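Worksheet: the structure to be examined is printed underneath.
As you look at this complex, bear in mind that one protein chain is not there, while each of the others sits in place.
Every chain is named by a letter (A, B and C) in the order it is written, and numbering of its residues begins at 1.
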Amino acid sequence: MTDKLRGIFTPNLVPLDSRGEINEAELRRYVDWLIARGVHGLYPNGSTGEFTRFTVEERRRIIKIVCQQCDGRVPVLAGAAEANVRETIRACETYHEYGARAVAVVSPYYYRLSPESVYAYFREIALHSPIDVTLYNIPLFASPIDVPTIRRLAEFPRVIGIKDSSGDVTFMCRMIAAVRPIRPDFSFLTGWEAALVPMLVMGADGGTHATSGIVPELTRLIFDLTTSGRLSEAVPLQLRLIELFDAMITSADFPEGFRAAVELRGFNFGASRQPLSESQRIDREALQKVLRCILADFGVAEAPAEGCAPRTGNLQRDKVLQVTEAVLRELRERGMQ
Amino acid sequence: MTDKLRGIFTPNLVPLDSRGEINEAELRRYVDWLIARGVHGLYPNGSTGEFTRFTVEERRRIIKIVCQQCDGRVPVLAGAAEANVRETIRACETYHEYGARAVAVVSPYYYRLSPESVYAYFREIALHSPIDVTLYNIPLFASPIDVPTIRRLAEFPRVIGIKDSSGDVTFMCRMIAAVRPIRPDFSFLTGWEAALVPMLVMGADGGTHATSGIVPELTRLIFDLTTSGRLSEAVPLQLRLIELFDAMITSADFPEGFRAAVELRGFNFGASRQPLSESQRIDREALQKVLRCILADFGVAEAPAEGCAPRTGNLQRDKVLQVTEAVLRELRERGMQ
Amino acid sequence: MTDKLRGIFTPNLVPLDSRGEINEAELRRYVDWLIARGVHGLYPNGSTGEFTRFTVEERRRIIKIVCQQCDGRVPVLAGAAEANVRETIRACETYHEYGARAVAVVSPYYYRLSPESVYAYFREIALHSPIDVTLYNIPLFASPIDVPTIRRLAEFPRVIGIKDSSGDVTFMCRMIAAVRPIRPDFSFLTGWEAALVPMLVMGADGGTHATSGIVPELTRLIFDLTTSGRLSEAVPLQLRLIELFDAMITSADFPEGFRAAVELRGFNFGASRQPLSESQRIDREALQKVLRCILADFGVAEAPAEGCAPRTGNLQRDKVLQVTEAVLRELRERGMQ
Partner (left out) sequence: MTDKLRGIFTPNLVPLDSRGEINEAELRRYVDWLIARGVHGLYPNGSTGEFTRFTVEERRRIIKIVCQQCDGRVPVLAGAAEANVRETIRACETYHEYGARAVAVVSPYYYRLSPESVYAYFREIALHSPIDVTLYNIPLFASPIDVPTIRRLAEFPRVIGIKDSSGDVTFMCRMIAAVRPIRPDFSFLTGWEAALVPMLVMGADGGTHATSGIVPELTRLIFDLTTSGRLSEAVPLQLRLIELFDAMITSADFPEGFRAAVELRGFNFGASRQPLSESQRIDREALQKVLRCILADFGVAEAPAEGCAPRTGNLQRDKVLQVTEAVLRELRERGMQ
């Protein structure tokens, strides 16, 4: 396959069983469910997929299961970041054999590297990977990849796109202006669903969104409406998607809010490998109530027995907004570019 | 006048004469020039207008001159931030007499205040100002105003809008979602021209952009194309506007790059009150060369004799991009929300 | 006087009367009280003194009153930042006439300027001021002054010292290493009392501390013990000073906690010009209870009737610590270098 990556790729969470092991049956059922609801592709071993919390062997098993289960119905973009360049290239080789469409490689993390080092890292991978490579920029968690570095890396045919989770529309514009003239086939995916519509309007090709793992029908609808020019219908849906996103991201440490939400869609994802304290367990229940109301509003879940608060201008909402900004500020402060 | 604020308001720079005093004749000529090129309004004493570098008396004189010269042709949004609540309210009274349409009040600066203090500050102004008030959120330079605070302040009829210079499209969406249901007349202006098109798409009513003081024809054109649904024409212009914006903001400390640029349009703005060092003077010349090329490309200035580099994919551009990101990162680090 | 600035300078708050005007009688009484309790100097119109919330005329009046009242008993370091270089130089001239020992000029604020612009700004002042100048670095609120810029400015004889409020001991060491070899008379004052002992150990000459306006006896004692090598006595006092500092800085937006505290020493400072909301008024009362306990522990106030919680390892303390870190993180995020 040599098509340009386009559309909504779901960075799927991984269900665990009661012993904390990968729940393969549930993962396969989840993949089928996502494909049936219109996602354009799968993106296992992303940040939402908690790739750092699995062992090397487990990461490979996750890709194998997802590739097998997709079975060519939709392309798989496989997260391939490992301990160092050599191990990452080995993962590229393995995922190529498994039938992934491409790999996504997060910029070096833990250490915060300079643009020159980020370039050197990806250059090695671009030269030696047998499978197409997508850069993954997530300044919140990893060394930022700046526009000139992206442009230099776009000179390697093996590098076919970027997933950017900065959420900065102007940054997306700068990338497109710098790279598209020399690589019209380069794919620009946004990882920030809270700005999906404006990103698509400015020329992005799609996105990889944790929210698409919760409401795949909706992210697909927003994509279709926006790319067919029906903006007046897409914009209100975007605002509601932000509301859902905010509720999930502020309720607990990422991606715990998304794990709570996916269970409302009928899946059993088990407990995270990151332990929770007592107070966090209580927060999680409160989130589920809020989420159920939003999902009910979208028609994909039943409203809770005790009813839902009106949607705008109420205190509940204001509290969520204040927490949202505090959390985003906190996130930004803790590591964002 | 009680119309909703809408369109592009120019935060005009103030020309100075050789003694460093306000050059009234040149300011009046500049106001006429801007109006003739299609700006929807003027916004004196904004950050671009270097309001902190003038005395109380000078700030009043600037508003008086601009209001007189506009003479009702376009509305004036007068920057009214003073030393404390009482002085700010006095400025509101004066600017009301001068015939301004509304005032814009920047959030408390120097000290970084909590949302509760920001609320208390604007509440006093909202209760006592005789003229409509626009909140001014510029987290880069002043205490941030968060969405719940904006929503609480929108309950005061005197508060009619917000100018937001965060550049964050998702933040704009959150504001609109929180406030529009209770105040359909509330005006949302973005101060970040680098995201003008996506902001308008998501529902913003216009903007106050330093760039509109340099290329008023272009910001007007982008506004008209976007609001009439001609996005495929607006998007490429937006990308070029970012290029111009980046060249000006990275060449020198804000707003010095804009001062250098406006001279290319035929005005004499004199030297800033913020002294420049020798090396900075050299940088300014280099900027003028780059700017001349971009302006020439837009057809509003002649290309320099030595010619211009091709527009995309060249080293010059890459260097600007790298500097841009470093500068924006720096700005964000130095005080952004 | 040409002595090196040395010791603890109090950045005094300004008492206001019921109409919000400067309470001259109380200010004079406060100056006498501070001098009687051992402060080495006064520092009116600092950040603690809320210089931005007074008019130009009021700022001059404050310096005049303090200089008169000190009457040569201790030196006055007068805050002299005004709207632009010319106005700042005028303030230098005026404060020279009033008999101040030196002026302190905060780095340009609102706009965040580059080192080159910061240099150009102070260079003008250094060349034209008739009175000795102290640089004031407070990266939390104003453009940071980096070590190479400090070193370049130390070449002007008029620049005699720096007040640094970064709180970074390593930064203090870098400044001393860079400047002392060429200017042994240069004075290094720290604005961060939470690190007073380690700063003095590494070679600082003293400090300007808001806390010295509340417990002048203690900051003087810590200074004397540390400079005479009695570290084992100074260190426990430093830890308690941090506790007091944290209680004041986390209770309300700076410097409101210090205003509440000074009233416990028997002064009437009135309400701030920055309005408070209802919830903030309640917080202020809670603070006064905590402060009274700490002051009682130091023997300078009576314990509240309801008694005080034990001093270490209790929940109350933990809560203060958590708030402290959140506040400091917030401050840092909002504008620190």
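The working rule: a contact is a pair of C-beta atoms (placed from the backbone, for glycine too) under 8 Å apart; a residue touches a chain by one contact, two chains touch by 3 or more.
Everything numeric here is computed off the predicted structure, so don't read it as measured data.
Looking at A:Arg37, A:Arg61 or A:Arg112, the residue that reaches the missing chain in the full complex is A:Arg112.
Considering the whole complex, the residue from C:Ile22, C:Val56 or C:Met202 that touches the absent chain is C:Met202. In the full complex, chain A makes contact with the omitted chain through residues 20, 47, 52-56, 83-87, 108-114, 116-117, 119-121, 123-124, 139-144, 253-254, 273-277, 279-280, 330-331, 333-335, 337.
Seen from chain C, the chain kept out of the figure touches residues 115, 146-148, 151, 167-170, 173-174, 176-178, 181-182, 192, 194-195, 197-199, 201-203, 229, 231, 235, 238-239, 242-243, 246, 312-313, 317-319, 321-322, 324-325, 329, 332, 337.
Going forward, only the chains that are shown with their structure count from here on.
Compare each chain's C-alpha centroid with the centroid of every protein C-alpha atom shown, and the nearest one belongs to B. Comparing the CA-atom centres of all chains against that of chain C, the greatest distance is found for A. Chain geometry summary: the mean Cα position of chain B and that of chain C are 34 Å apart.
The centroid of the Cα atoms in chain A and the matching centroid in chain C are 47 Å apart.
Residue positions of chain A touching 2 or more other chains: 329, 332.
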